[in-house]
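Every protein chain except one is present and positioned as in the full complex.
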Amino acid sequence: MSELTLERGLAALRAEVDGPVAAFFSSCVHCGICATACPFYVETGDPKYTPILKVEPLRRVWSSEFTLWGRLMSTLGLTKKVTDEMLAEWEELVYDSCSMCGRCSLVCPVGNDIQAMVRKTREGMVASGHAPEGLIAASVRAVQTGSPMGLQWKTLQVQIEHVQSSTGLEVPVDKQGVDYLAMLSSMEVINFPEYLEAITKIFHRAGVTWTLSTECFEATNAGIQIGNKDVAALLVQRIVDAAVKLGVKTVISPECGHAFTAIRWEGPNLIGKPYPFEVVHIIELLDQLRASGRLKTEGKESDRLSMHDPCNLARKSGVIDQQRNLVNLVAENFVDLKEHGKFQWCCGAGGGVSSNERADAIKMAAFKRKKAQIEEVSPERMVTMCATCRTQLEEGLEEFNMDIPVVGLTEMIADHLVEK
Amino acid sequence: MSRLRGIPIQVDRHTDPVHERGNALPILHEVRHALERLIATGEGTQIDLNAIPFGPGDVDRLTAILGTGEVSATIQALGPTLIQETAIPGVWLVDYHNSEGERLAYHIEIATTPRILGAQPEDLATSIDALDARLQSGSGDQRQAS
Amino acid sequence: MNDPMDFLLWTKGPAFEWAVAIFAFGLLVRVLEIFIIGRRPNFAEPRAGEWGPGLRTVLTRSIADGGTFQRAPFNVVVGWIWHIGFLIALLLFIPHLELIKSLFGFAWPGLPNPIVDLVTAVTLVALVATLVHRLTHPVKKRISTFEDFLVWGITFLVVLTGYLAYHRLINPYPLALGLHILSAEIFLILLPFTKLTHIFTAVIARWYNGASFGRRGVAS
Partner (left out) sequence: MTQSNKTLGESLREHGISRRGFLKFCAATASMMALPPSLIPSIAAALEKARRPSVIWLSFQECTGCTESLTRSHSPTIEDLILDTISLDYHHTLQAASGDAAEAARTEAMKANHGQYLLIVDGSLPGPDSNPGYSTIAGHSNYDILMECVEGAAAVIAVGTCASFGGLPAADPNPTGAVSVMDLVKDKPVVNVSGCPPVPMVISGVLAHYLTFAQLPELDQYHRPKAFFGQSIHDRCYRRPFYDKGLFAETFDDAGARAGWCLYRLGCKGPSTYNACATMRWNSGTSWPIESGHPCLGCSEPRFWDAGGFYNPLSVPTTTSGGTLLAAGVTGAIVGGAVAALARKQVKAEEADRQPVTVDELEQKL
């Protein structure tokens, strides 16, 4: 039986080297500015969490095998090799203390996309057997059961029935020929069932034709989080198959950050071809509906609201103005965090950190950055649009005894729909 | 060789005051220090103008600033040495020439009297002998001297 | 090479030729290593083109965002000071412009020497400050390698010898000038094989960064 080995890890790293990687490593001047962009470093002060250091395994492979100078040096035995011991040591740096939020990629003075290189480094970590147990388990469950949390369709079915009875509206399932296929995330289904009800109401009022798919409802992608193309491609393929089978024009990514990155940006490259449909985030869709006048709201929230941008949505996918348009539609006292949009700070839970129980302590340490940001503007409630972020915000605020409820933007919009 | 001086070499200069003085300025400060020393201790000073990297016209500017005083003298020994007191008492220009009129050295001397001007003690030693010799040799020389 | 003038002429002659040759060779290798590997095709439907955002980032990444400026003011300010100072001394000092003119056949107006001199002095102080920072700041201490100190050393040496030569603090002058030229040549030789490459590849890296974020609709 085959197993994951160092050699397979190195091969995976080699396969990840490309022009940008070469340009990035050629350009790094070890200035350390990336550390000041990283919540894990900023809140712990431990220099081992410097982002560029996290991708050292990839750098060593590039340097010793993909540069003339490095080849000469390694012929003379003068280069540092990537070993199992090293990778074991780096596991914590690459997974526990990195949410791949991409803030470092935005501040690096020479333009290094460090986040992208962490993603690449994880390929090598997985192939060499150095991924965290929590993420391995999530990946195995996702592949075997269709959900990283082991959620079954029958559980969702119960929720669908509940939504239907409470709203009196139909939740379409496996409907051919509709415009949109809505995806969900397990965490949302379990922690924030309001979401399904909210989109059901909104789509009904806006006249959006949509459906769920019994073959694939899970939008999240454990393969992206753990950093393995094979698992990630397999999970994306399920969505593509479901969308193609139902003939939808557009797939809606739910209130989840990495799911959008997985489906919208990585998916086509994982399966090696463009999709025959479009992908939008629910927030993008809602803003489109707002702009076209199909989304009508009434009344406004009067308390002081602020917003947390999910990294994957804002910094990594350019969805920044949309959520502000929407929140201003229904709130009169909205105030942005000082650093927001593409310069927002990660909640600390993304990039698989929340699926990795071992990282609980540092996850909460990284949250302190968000906490400080929230304290600066002292809102009465926080709005966000990612189930992972929302869970982390709720847990974190509770941990620090801050009485600030967190709401999902979609539900908030649904609450203000004009009654027909 | 003195004909070379006839070649009209002229360099355009800026006309602002700093350029006007060129390298003359530091020398004037040196002269000032030397004067203070002369007053305080009586010690004289000689400045060799040939050792200063003057630009064209700098020396003329320097001497123009110093001006012309009451005393001028010429010593005839191995060619003429021209001595000119400047308008600053105690500051002298001592210009050594050879018998062909070419400059050997050019000093500013800060002293009550330039050293070379006074009778030299070494010569005084022979003065009486020289005078005696003339007294004995009759009236011819005396007539000349009168 | 047993006297300063021989040394100076060696640095201005054979050493210069070797340094330029190694530099040209190394830099071409390095740049080709980047471009020939290239990127895989990207099938995800882009929100925007790559060229515009890429070029935008090439320019904008020179300016730190407000938050980074607050959190790393030393890095930003001192980094700027010495980079600008180095560039002014390199590109606007008249003798350097004569060198550029002799190599490329054209040059541009320079700055008066006293200004370049002042800038150079500031650059030297800033460079010393960066070394102290590297030796004391925990992050820099953790990620610094021998190469970082080597590169710092040669950069400092280039500026220092230039400063000493201009002020004629090393005698005789041919030795001072020769040392300056030699350190500049070592700088050139090291450039393609160390992080000094960023002088050229940072533009490429920034472009890739800007293009990657730009196609996802983010002005990075």
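A, B and C label the chains in the order they appear, each numbered from 1.
Just so we're on the same page, a contact is a pair of C-beta atoms (placed from the backbone, for glycine too) under 8 Å apart; a residue touches a chain by one contact, two chains touch by 3 or more.
Here the structure is a predicted model, which means the values were calculated and not measured.
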Visible partners of the omitted chain are A, B, C
Only one of A:3, A:298 or A:403 touches the unshown chain, namely A:3
Residues on chain A facing the left-out chain by the touch rule are 1-4, 8, 11-12, 14-15, 17-18, 65-68, 71, 126-127, 129, 131, 133, 136-137, 139-140, 143-144, 228, 230-231
Had the left-out chain been drawn, it would touch chain C at residues 3-6, 8-9, 12-14, 16-17, 20-38, 94-96, 98-99, 102-103, 110-116, 168, 172-174, 177
Residues on chain B facing the left-out chain by the touch rule are 1-2, 4-5, 7, 9, 11-14, 22-23, 45-48, 50-56, 58, 75, 77-79, 81, 96, 98-100, 102-105, 107, 115-116, 120, 122-123
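By definition in this document, only the chains that are shown with their structure count from here on.
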Reported most central chain by Cα centroids is C
For the pair chain A and chain C, the C-alpha centroid-to-centroid distance in angstrom is 37
Separation of the C-alpha centres, chain A versus chain B, in whole Å, is 93
Per the C-alpha means, the centres of chain B and chain C lie apart by a whole-Å value of 59
Where chain B touches two or more other chains at once, the residues are none
Multi-partner residues in chain C (2 or more other chains touched) are none
Listed in rising order, chain A residues that touch chain C in their complex are 17-20, 22-24, 26-33, 35-37, 41-42, 45, 47-48, 50, 52-53, 66-69, 105-113, 116, 264-269, 272-275, 278, 315-320, 338-339, 342-343
Chain A partner, complex, touching residues on chain C are 26, 29-30, 33-45, 47, 57-58, 61-62, 64-65, 67-68, 71-72, 75-76, 79, 137-145, 148, 192-193, 195, 197-198, 201-202, 204-210, 212-213, 216-220
